[in-house]
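Note that this complex is displayed minus one protein chain, with the remaining chains in position.
For clarity, chains are labelled A, B, C, D and E in written order, and residue numbers in each chain start from 1.
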Amino acid sequence: MQLHLLNRSPQSTAVYRDLGEAFGADDQLLLIEDACYAALPAASGVIEAFGGRVSVLEEDLVSRGLAGRVSPAITVVDMKGFLALTETHERCVSWF
Amino acid sequence: MQLHLLNRSPQSTAVYRDLGEAFGADDQLLLIEDACYAALPAASGVIEAFGGRVSVLEEDLVSRGLAGRVSPAITVVDMKGFLALTETHERCVSWF
Amino acid sequence: MTNIRASDIEPQDLMVVLRHPPHGSHWLREGIDVALVAAAFGQRVGLLFQGDGVYALLEGQQAGALGQKGTHPQLAMLEMYDIESLWVSAAALSERGLSIDDLMLPVKPLGAEAVAELMQVQPHTLIF
Amino acid sequence: MTNIRASDIEPQDLMVVLRHPPHGSHWLREGIDVALVAAAFGQRVGLLFQGDGVYALLEGQQAGALGQKGTHPQLAMLEMYDIESLWVSAAALSERGLSIDDLMLPVKPLGAEAVAELMQVQPHTLIF
Amino acid sequence: MLNYALLVHAAPYSHQAALSALRFADAIVTGGHRLAAVFFYHDGVHNASALMSPPQDEIHLAEGWKRLHEDHGTQLLVCIAAGLRRGLLNTDEANRHGLASHNVEAPFELTGIGQLVDAMLNNDRLITFAP
Partner (left out) sequence: MLNYALLVHAAPYSHQAALSALRFADAIVTGGHRLAAVFFYHDGVHNASALMSPPQDEIHLAEGWKRLHEDHGTQLLVCIAAGLRRGLLNTDEANRHGLASHNVEAPFELTGIGQLVDAMLNNDRLITFAP
């Protein structure tokens, strides 16, 4: 059970594909920085590979003006929620 | 008539798409650094948008072990050829 | 929205193409800085928002954590510097599920042909 | 080529995933450096070449202009450091029109399921 | 309580990742955990520069890292191989290379990649922030 961190916009399709290949059945994905744009409905094609186990960092959403635009399939977490994800997952792998 | 320089691998599809949109009928594209991988036949789908007006920098091909693998549609130029392209094109635009 | 035709495009002294989204890196900020300085030096400057650069125009951006200013305050200064030729790739917008109504500034949408034409007629182009 | 099954994968102490091509940036070199140092410190280290990282394995690489060494001399040292668990994404290879025969080292091709399994069983993973 | 280490690959003032790392570092210590070490690698070594002089209305990243050390004892480890190439040296290295200036000062320490391996093996979590 791993937590995957990703910080690239969904236009960086290569990193989404490589992460998709490595993503396990119980893994979680947290979108931070420019990966927040993958939380928009327009990116649902890229995100559906991660089976609903996707969250996005609230402060990075808000600064980008995306707070009201998040796809309903994606969970919004704050900085405490980010920390909690790293507490409950033994390993955290960062993709960039 | 512009010369476009590009240095990202063809897996960086977003930059190839944006460049495609900006590429004029008389423009030339020169592939350097990691864009050399776009000179392989496997990347022909990404390259065909540039209508046969594509060259690749020899020394960057050679260092990557690609010298014998270049698609026949692509011209190989050395450093002098790179310079010559900038001489004959008034503007050079770099995509990254 | 109706896209601008190639024939409606006026050449500028300098064209800055913005391809990076706000906040994630300094590309956007440093690109806008070049546009502002060139305008302050009396050059006519145009901006093209392309690819993820269209996110720079999204309404409702804010300062980030740890005092990150973002780039929306810079964009608000464009008018003061007489930078009024603002273009956006229509394809980049629609691929991202956005329309002109989602944007904070009045920008002119360009179809693919018009983007190529815009690039052709500019004497100087810098991409960020 | 026959892909390795998930059940054939042995966990290592450290798994380094290499996703960047050689020469263009220092990512690959600095990733291999971590692998070599960890091995020198007695850790069992495995490497997964994924995405553009598979180009690191291409036969016939050379030093670049201005004395750029490239990463192939580093890869040639892996055996000396007892780094022998070398995996490659089969999808990454085939998307790039490459096969195992094009590569400079004996690596084990992994199908998508096996890549995910490989990641699951490693106690520590670093991506470069 | 968990022991954390961070690996920072991103240059300051070029990519948000350096700021994200510092934000997350604050969350770790505020959340009751221990942040044992931050390892700066690749362009992340520039976070250690004693010469960075951002505008006064922007955060000073090197000061932010230093405060973590002062308040929580976090080790600030700069990869020496990545740093020397990129122009990051302490007084010892400056002397060794015949240079009159330096830009790495305590609590930042120049150290080897082995310390990254140690940080990974001896802590419960290693979180990477890259550009």
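As a convention for this text, a residue touches a chain if its C-beta (ideal position, glycine included) is under 8 Å from a C-beta of that chain, and two chains touch if they have at least 3 such contacts.
Small disclaimer: the values here were computed from a predicted structure and weren't measured.
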>> On chain D, where is the contact patch with the chain that was removed from view?
In response: 23-26, 64-69
> In the complete complex, which positions of chain B touch the hidden chain?
Replying inline: 5, 7, 32-34, 59-60, 79-80, 82-83, 86-87, 90, 92-94, 96
> Which parts of chain E are in contact with the chain that was left out?
Replying inline: 11-14, 42-43, 46, 49-55, 58, 84-89, 93-94, 97, 99, 101-103
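As a working rule, only the chains that are shown with their structure count from here on.
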>> Strictly by the touch rule at the top, which chains does chain A share as contacts with chain C?
In response: B, E
>> Going by average Cα coordinates, which chain is farthest removed from chain D?
In response: C
> Which chain lies at the heart of the structure, taking centres as C-alpha averages?
Replying inline: A
> Just how far, in Å, is the C-alpha centre of chain D from the one of chain C?
Replying inline: 40
> Using CA atom averages as chain centres, what separation in Å is found between chain D and chain E?
Replying inline: 27
>> I need the residues of chain E touching at least two other chains; which ones are they?
In response: 16, 23, 126, 128, 131
> Which residues does chain A have that touch at least 2 chains other than itself?
Replying inline: 7, 9, 11, 14, 33-34, 59-60, 91, 93-94, 96
> Between which chains is there touch?
Replying inline: A-B, A-C, A-D, A-E, B-C, B-D, C-E, D-E
